[in-house]
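For this depiction, one protein chain was excluded, whereas all remaining protein chains were kept in their positions.
Per-chain numbering from 1; labels A and B assigned in written order.
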Amino acid sequence: MTRSRHVGTGTVAVAARLVLSGCSEEKKPVAQAADLEIRIGHVAPLTGSIAHLGKDNEQGALLAIQEANATRITIGGRPARFVLVPEDDQADPKTGTTVAQKLVDSKVAGVVGHLNSGTSIPASAVYNGAGIPMISGSATNPQLTEQGFKAVFRVVGRDDQQGPAIASYLAASARPKLVAIIDDATAYGEGLANEVEKTLKAAHVQVLPREKGDDRRSDWKAVLTKIKGRRPDAVFYGGMDATGGPLLKQARELAIKSVFAFGDGACTDKMQELAGEAADGLLCSQAGIPPAAASKKFLDAYKARFKADPILYAPFTYDATLLLVEAIRKADSPDPAKYLPVLQKIEYAGATGRISFDDKGDRKDAEMTIFTMKGGKLAPIAIIKQGQTIKFEDFMAQAGAAAPAPAAQAPAAAGDGKK
Amino acid sequence: MDIFLQQIINGVTLGAVYAVVALGYTMVYGIIQLINFAHGELVMIGALVAYSVLQILDPGGLPPAARLPLALVAAAATCMTLGWLMERLAYRPLRGAPRLAPLITAIGVSILLQHLALMIWGRSPISFPALVASETYVVAGAAITNVQIGILATSTALMAGLALLIYGSRLGTAMRATAQDPAVAGLMGIDADRIVALTFLIGAALAAVAGVMVAGYYGIAHYTMGAPLGLKAFCAAVLGGIGNVPGAMLGGLVLGVVEALGAGYIGDLTGNVFGSNYQDVFAFIVLILVLVLRPSGLLGERVGDRA
Partner (left out) sequence: MRPRAALRRDSRLLAAGIVLTAVALAALPFALAGIGTAWVRITNLAILFALLALGLNIVVGFAGLLDLGYIAFYAVGAYAYALLASPQFGIHWPFWVTLPIGALVAAVFGVLLGAPTLKLRGDYLAIVTLGFGEIVRIFLNNLGSPVNITNGPRGIARIDGLRIGEFDFSSADTLFGLVVSGPIKYYYLLLAALVAVIFVSVRLQNSRVGRAWEAVREDEIAARAAGIDTTRVKLLAFAMGASFGGVAGGMFAAIQGFISPESFVLVESIMVLSMVVLGGMGNVGGVVLGALLLSFVPEVLRFTVGPMQRQLFGRMIVEPEVIRMLLFGLALVLIMTLRPGGLWPSAVRRRELSLRGGASGPLR
């Protein structure tokens, strides 16, 4: 890594900006030619069928970059300016490696992404080979961190962390004797459904043979009709909201009365829009602490900046980006060789809860939140932490009494920045 | 038994949706032996335009019954314009070119339409408003909604209307003549270019109706919704015998029912070694078997003879 090159491009960019814009809205008197430009890559599909999730991820990262710049961090005695380099991997594994190489070529300090496990895994080999850390905010496939790569992390819970959470809550609350499980035949949906099945079976709940659709299906009636004939007490679906919405709607049309439980892909406000009244009573899980408990600050900032609510993983890419920034700040260097050891040992309070990594790069005891759909809104009802189920009210009371809520601790607060 | 009846109802509704989209494929194919791969995208555009019109008219306080025709007209007009442009710019210059050349322009047009839709309607799946309040009736233990009945009625009407047009009107005679032999039809005073353009217009209008139907039924619309639907409809058209209007209807229904029964019963029949995950495999195997036994589809006669 040659630092001079960074400075060079940084200088040109700043000079060009000054010439082009004269006075930009975010004019900073500190912005001198000596600015250190630190580039952070972000990769997600921006075209194709899950492009909306990709854009959501990108906006989370963008928000983090802007906040980091607002705190005027100095690295090595020079004011640092973080720049996000967004790329589109089209959810295609081979494009994933191409853009990964493009980011490595342009000497980014770190990468946030990719969105899908299928693109993250081959791309991780490229980043790891170049020694550049990557943090995925959404790839849940366990294989990503089982490759023995030192520079690969994720801030989202693995399938085998989230699955047991929702399954044990379902088993404890609805006390079903017979459960039907459906998935969308993707790495995410099937992986999650497998973990749910494992947990339920361990709790001596009977599980029907797996039913499957695909990630673009809108007609679920055939599968649902078959399930209806078996009269399960509960139905779990591993998949996204775009397929989960119609599924739920059609289930109610077929007069299926079972409890429905979904994973985080379908734990969004979109469910209410897509399924209407049918969504009421739905149970679903999200990795991390719900926005109401953790980071209202993030939620408000996102809404103010993008005129929309975050869809799904934006809080995670936001955290992932700030984690990179924090590690770079602590190591006082954007050189991956220097800040990677810091990142591995980091303790950080983000929008999705407390974050630290285990040896593999997975998030340690990620909290999970269980929601229910009530009157068209997702309401948190329980937090699951280290296998313990805590009622949401109790959790809030604890959080209020004991340690300051994670939200209170702004990432890289201005006061810390001077060091 | 009520489960079986329910699966038949599921399959027939799904099949009716396939059939309406398949009509568009088969009409164009019947005239110029061209698979208009961009037809699915017209369905998508139809749905999204209708969505926008419904949204714009929403605060006006118009009842759904009054908004729907306007939305349909706007969707049909947009799709017809696009269909006409498509024929004019991407297909007409390629008449007389190798058979596969228009396939590539069709793919190009598909990509263009999808990403234009992305620019206009964004990346998120859009929840499509319910056109009528859904009501469920229970018949012999099986549930059927008024929306499903509406879909069946609409697609039957469209098919009948189209059959009437093709087999009972002067325009239809001209279309069939052009399909049989454009050169001779030309000698009889038929303007083949005009007939082809008209075919595209009718096909595009059908796509718009199909789009509104599909989006209204499932309550969801998205800029990538066209391709998977188009693929299934294309299969339905070929299954029935491509180029044949009643064939498209039959092909759609058969495909829909096969899919529903496949998802419903493969698991039990194979001791759960295979399950609903092989629903599409089952559908394709039926398709392949039909074509191997009847190489020109269920009702088809003519065979395109080279790639």
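By our rule, contacts are C-beta pairs under 8 Å (C-beta built on N, C-alpha and C of every residue); 3 or more make two chains touch, one makes a residue touch a chain.
Being a predicted model, the structure only gives us computed values, none of them experimental.
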{"item": "Candidates B:L14, B:L48, B:L68 or B:L118 - the one touching the absent chain", "value": "B:L118"}
{"item": "Given B:S110, B:T145 or B:N244, the one touching the chain that is not displayed", "value": "B:S110"}
{"item": "Given B:I32, B:V258 or B:L299, the one touching the chain that is not displayed", "value": "B:I32"}
{"item": "Chain B, residues in touch with the chain not shown (by the definition above)", "value": "29, 31-35, 89-90, 92-105, 107-112, 114-116, 118-119, 178, 182-183, 192, 196, 231, 234-235, 238, 242, 273, 277-278, 280-281, 284-285, 287-288, 291-292, 295-297, 303-307"}
{"item": "Touching residues (missing chain, whole complex) on chain A", "value": "20-21, 46-47, 88, 91-94, 97-99, 101-102, 104-106, 117-118, 121-122, 125, 129, 141, 143, 146-147, 185-187, 189-191, 210, 212"}
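The definition used in the following text is that only the chains that are shown with their structure count from here on.
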{"item": "Separation of mean Cα positions, chain B and chain A [Å, integer]", "value": "37"}
{"item": "Parts of chain A lying in touch with chain B, wherever the complex brings them together", "value": "46-49, 51-52, 54-55, 185, 209-214, 216, 218-219, 221-223, 225-226, 228-229, 241-242, 245-246, 249, 253-255, 270, 273-276, 311"}
{"item": "Touching residues (chain side chain B, partner chain A) in the complex", "value": "3, 6-7, 10-11, 13-14, 115, 118, 122-125, 127, 130, 134, 136, 138, 143, 145, 214, 218-220, 222, 224-225, 228, 259-265, 267, 272, 275-277, 279-280"}
